[in-house]
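Entry: subunit A
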Amino acid sequence: MTAPGPAGGATNPPDVPCVEAGSFEDFVTNLIEMSHISKAFGGSKALHSVSLDLKAGSVHALMGENGAGKSTLMKILAGVHQPDSGEIFMNGEKLDLKSPRAALDAGISTVFQEHLLLPNLSIAENMFLGREPIGRFGAIDYPAMNSQTAKALAELGLTLDPSQLVSNLTIAERQFVEIAHCIQADASVLILDEPTAALNAADVDVLNRNIRRLRDKGKAIVYISHRMEEIFELCDTVTVLKDGALVGTRMVSEITTDELIAMMVGRELQDLFPDRTDDKGDEILRVENLRITETSQPLSLTLHKGEIVALAGLEGQGQQRFLRSLIGRYHPFAGTISINGKALQMPLPASSGVRHLQQLKVGFVPEDRKEEGLFLALPIAHNIAIGLHSRRSELAPARPYRNVIARMMEVMNIKAAGLSTPVGSLSGGNQQKVLLGRYLAADLDLLLVEEPTRGVDIGAKSEIYHLLRDFTRKGGAVLVLSRETIELIGLCDRIYVVHHDTIVAEMPAAQATEHKILDAALTGGSARQH
Partner candidate 1 sequence: MYRSLFNILSGRNTRQGLWGLPLLVALLISLWLTVQTREFATTENLFNLVAQAMPLIIAALGQLVVVLIGGLDLSVGSVISFTTAVLALGQPAILLIPAVFLLAAMIGLINGLAITRFNVHPIIATLSTQYIVLGITRILRPVSGGAVPGIVIDAVSGSLLGIPYPVFWGAVVILAAWKLLYGSRYGLHLFAIGGGIASGAESAARNFGVSDRRNIILAYVVCSCFAAVAGVFLAGRIVSGDPNVGLLFELDTVTAVALGGTQLSGGIGSLHGTVIGSLVMALLANGMNLANISPFVQTAIKGGILLAVVGLQSRKKMGL
Partner candidate 2 sequence: ATSLAHAEDVKLMDGVTPRPDDTRMTAAGAFKKDPPWVIGMSDFGVNANTWTVQVAHEAENAAAKDKRISKFILLDAGFDQKKQVADIEDLIAQHVDAIIVQPVTSTSANASIAKAVAAGIPVILHTGRIDSDAYTTEIQGGAEHFGKVMGDWLVKTVGDNGKIWVLRGLAGHPEDTNRYNGLLESLKGTHVQIIAEEHGDWQYDKAKKLCETLYLNNPQVDGIWSSGADMTRACVDVFKQFGTPIPPISGEGNNGYFGQWITDGFKSISPEYSPAQGAAGVRAAVALLEGQQLYKRYVYNPDGWDKDKAAKYYRDDLTANVWWPSELPEDKLKEYYGKK
């Protein structure tokens, strides 16, 4: 075993309970043992006899394709689901996790994959929900709660007002609050289910630093992410699941990226990113001197048929606001937008901007697939076909679009029992594919995509990249926004870097590096090329 043991290997930190007498394991104890866990939802098996051991002072990665069962396994450990069979031990003692409360009491704290903060509560209230400090007369001790929250946020480098409502926060801020909540619980087991899906590189660094700190304090941490580089940077051990079954557990130091992918996907992945092409067609989108806000600098860009162009930059620099200005969600202060050479009537009304662009064969794919994208309780068929229906008038007969839907399911390799499966019961990656499928099926020329692969496994990511490239090969164009710089470099033809509500740099993706982009994003106007 060449891997460096958990920090301070032999000297267990004080809050790690000692090995139970009679245990004959090696000296690094298993804090948690999940043994032969099985779980089925309705007819479909999500987990078959999966075992997982977690050690104190170690970061354990859980990998696998979308729908492999990672979240389900962790929800069982978090007390959300009860296993159909199998047992869970903590320090050798059997745990019966009937509810999330029970898991919390046992010292297991979780960042769930879906955002679960309560929008109508303040940050502090969310942080302490279920274990609020009590002051005089049984009332909640708000001053204590707020000050402790401020401290916890400060550890993550955040300066948010603890009494602010969560509904006023951005997605990334919410993600951090969830993480802070998880850490704050002072548990011995921390489960982080895709904590970085909504974070950019700089934020991921902050998070990694904190995770290492917690690991050094002797916590057992489960880390789920579809971003390979994070796994290799942060984790000690990795367990791979496939189709609900255990593929294997390895030391991260003993495995290469390709091996890991092969374990997950069951084959060698040919190439993650599709080849770029050079055939640029006619100009499809032209934005000139657009000022997103009253005080921001004007911004101009162009997009041609056959191109995939990215907007890169740090979190909250106005990329998203810009993209949503194009569909009328925000009203830009000045400037013109033309599509296929025709100027848009500005400002687009917020309530019908999407429809207006749809008539011009432009689609917008929102980032938050649960809130803004999908109809979770409705069938896959409805979710895909709605993009076609919405171009027609109310009284038109609703065509079944069976062929279109079936083709999409096939092209996109959507894993589901059938067309009428509710989207909500699919795994995250498959949900994302359904969402994209809606817009690919809708016969559009230009796609404005926010985060095309959020929470999507590496195999599906590759599929999505190829699908987008196929779309442009057929004459479409894509304007994409992503927090994953590597994705942008690999996928796109050109990259605009956004800083302070305006474009500060433009570069061909072939020449872009993470460093160059970050440089532009940080230094703003001074690095402007061209």
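Selection criteria: all candidates are chains of the complex that A comes from, given by their letters.
We adopt the following convention: a residue touches a chain if its C-beta (ideal position, glycine included) is under 8 Å from a C-beta of that chain, and two chains touch if they have at least 3 such contacts; residues count from 1.
Nothing here was measured: the structure is a model prediction, and the numbers come from that model.
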item	value
Chain touching subunit A (counting every copy) in this complex, out of 1 or 2	1
Residues on subunit A engaged by candidate 1 in the complex (per definition of touch)	78, 80, 99-101, 104-105, 110, 112, 114, 116, 118-121, 125-126, 129-132, 134, 137-140, 165, 168
